[in-house]
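Heads up, one of the protein chains got dropped from this complex, but the rest are sitting where they should.
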Amino acid sequence: MRAAFADRNFKYLLIGPAIFVLLLIGVFPLVYLLIVSFQGITMTEVSTEFVGGRNYAQLFDDVRMWEALLHTVIFTAIALPIELLLGLAMAQLFLEKLPGRQIFIALLVLPVVVSPIVSGATWSLLFDHRFGPINQVIGWITGNDTAILWTIKPNLVYPAIIAAEIWQWTPFMFLLLLAALANVDKSQLEAASIDGAGWWRTFFRIVLPAIWPVMAIAILIRGLDLFRLFDIIWALTRGGPGTMTETISMFTYVKGFQQFETSYTAAVAFLVIILLSAVVMLALKRVELAR
Amino acid sequence: MADLKITALHKYYGGVHAVRGINLEIPAGEFTVLVGQSGCGKSTLLRTIAGLEELDKGSIEIGGEVVHHLPPRDRDIAMVFQNYALYPYMKVFDNIAFGLRSRKTPKAEIGPKVDRAAGMLGIHHLLDRYPRQLSGGQLQRVAIGRAIVRNARLYLFDEPLSNLDAQLRDEMRGEIKRLHQELGKTMIYVTHDQIEAMTMADRIVLMRDGVIEQAGAPLDLFERPATKYVAGFLGSPSMNFVEARLVAHGGGLGTLLDDGTALPLPPSRSEKLSGRIDQSVILGLRPEHMNRAHPGESRSGLAHYAATIELLQPTGSRTYATFKLGGTDVVAELQPHDVTQINQKIELSIDMNRAVLVDPSTEKVL
Partner (left out) sequence: MMTIKQRATIRTALRLVAAVVITLIFVFPMYWLFMISFKTPEEIYSFPPKWYPGQIHFANYAVLFKDGDAKTVWNSLVVAGSSTIIAMFLGTICAYSIARFRTGGEHLANWIISQRMIPPIAVVFPIFLLFVWLHLVDTYIGVIILYTAFNLPYVIWMMRGYILDIPKALEESALVDGCTRWQVIWKVVFPMCRAGLFATAIFTFVFAWNDFLFALVLTRSEATTYTVQITHFFGGQSNFWAKISAMSVLGTLPIFIAVAFMQRYLVRGISLGAVKG
């Protein structure tokens, strides 16, 4: 049948180009990565010889790699809950009518669309030990001149990076949770208040279950973003002092593009993909991202 | 000559055999209504005719030409959709002109054609508006206008009135019928509403489970249903069905109900049924064929029954009264003041000339 034939081809014609690009940039690199990770290519020698699992074995002894992974987990574990709770509190604050509500929201949204590199640069301006306003304000409060080296002192770099991270992404949580809260069925809330349920009870029994699907997706998206944290740290500390704030993404970059350990980097990259896929699959099982 | 000819059409929908061997010929200029409950395959059949669905077996000819391999645009059809399907980003004029423009109608002809269609539907004043500024009834008029502006061979309507409120629906029913008379085009109209089918159709095609249950003129189907399903589908309130037995009764035949009541059948019907004595049947009685008995009234085939009214539903012009007949709840259509309160006893006369007898095993009308 002519019509059927044309239709069947039409739909493949439509997806063809996009799938081609995705295969080229999405699948080819993975395959190539896998192959290279079993070879012995370094800066000094191009050995395409099969070396077995040597590169993977090397991973297990690489303390710096494990530390980078740990740093990534630490950033995620601290920043994500703070962003979530702060965003939720802000969403509650702006849920009901408020004079100028739209303007406040429009202003609060801005950090989300700023390039992470720009926000990193902005926060290094703010944290500047001499010319930044943060030390100046601390000085006003304590009454002494303050010159704290936020991006250099080992015990302060984490709070500094996390502050920048929270500033940039709390509005993301805020926006999603605000939309979710606004969609909570009003009649359920009214029924609860007629039944005499208090605020906490209403929140945990009705509001939280209602907003959970959105919350879960917000956590998933942000969790994945945090796992590939790179830009803000690059601008603020470049992983320093030493390798104290080096994340797994930065570690991979350093290995591949500064030390040119090609095959080893491929193994690292592959490990990252496997770890992340595992996390995503676990998360997706719980969260129905597809409607 | 048949304008549309469908032969042995089959259509599977997912795992469901939605249309199961339809044969249908529709003469030019006829208004055909495909009616049936949701899921009976009527919409699927219409969409297959339109080319929006592919058939799995069989053939479709329009005007003598086999079309089932052609895309919709090459089938010379126009269609009105249930949800209007108007383009919200176009003004009414452009919506109506859309089909003309797609078919490369010369610019100079478009204006007059749209004007004429809008005139027929009384929507001239709306041409400059956007769909979102119109009411439901106006939207439906525009949707119809978009179909009739084109000089198509076949006009298809897919439940076009089901989104309108009751009053508008009555009005639009008349409107579409008038349009059919003015245009004289072949039209196929799908609905689940038996009143629409009865009032509008030249011919009703009643579908059930993917096959045609019965086809014919509306009154033919109403008065001479072929099956219990057809008898029950047409008419409102619908026909009452009571289980009974055919027995010999006073020289002729009668139906014996579970509670011992015997309702005599007129002699004209007895002959045909004499072979079925002592078999069980289903007795079908329309509400309007049960009236209050008048003293001295005696016509052949009138059976009398003393009913105790259990429920009353007055509509103003009629009153529907529910009572037990042979242990089954049945509804009679009475005059408003025939009965005034429940538990009242009333003598009813049942017109057995028009009763329908159904074979319980085949559900075919005897």
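Read from first to last, the chains carry the letters A and B; within each, the first residue is number 1.
One rule holds for everything that comes next: a residue touches a chain if its C-beta (ideal position, glycine included) is under 8 Å from a C-beta of that chain, and two chains touch if they have at least 3 such contacts.
In this text the structure is predicted, and so the values were computed from the model without any measurement.
A.B. asks: In the complete assembly, which of B:I6, B:V19, B:I60 or B:A78 touches the absent chain?
C.D. replies: B:A78
A.B. asks: Per the definition of touch given earlier, which of B:N23, B:Q37, B:S102 or B:S236 contacts the omitted chain?
C.D. replies: Counting the whole complex, the residue in contact with the absent chain is B:S102.
A.B. asks: Go through chain B and note every residue touching the omitted chain.
C.D. replies: 47, 50-52, 71-73, 77-79, 81-89, 98-99, 102-103, 146, 150, 156
A.B. asks: Using the touch rule from the top, list residues of chain A that touch the missing partner.
C.D. replies: So the residues of chain A touching the missing chain come out as 6-7, 10-12, 14-15, 17-19, 21-22, 24-26, 28-30, 32-33, 36, 90, 93-94, 96, 98-100, 102, 104-119, 121-126, 128, 130-133, 136, 139, 167, 170-172, 175-176, 178-180, 213-214, 217-218, 221, 224, 227-228, 230-231, 234-235, 248-249, 252-253, 256-257, 262, 265-266, 269-270, 272-273, 276-277, 280, 289-291.
By our rule, only the chains that are shown with their structure count from here on.
A.B. asks: Determine the centre-to-centre distance between chain A and chain B, using the mean Cα coordinates as centres, and give it in whole Å.
C.D. replies: One centre to the other, that is 60 Å.
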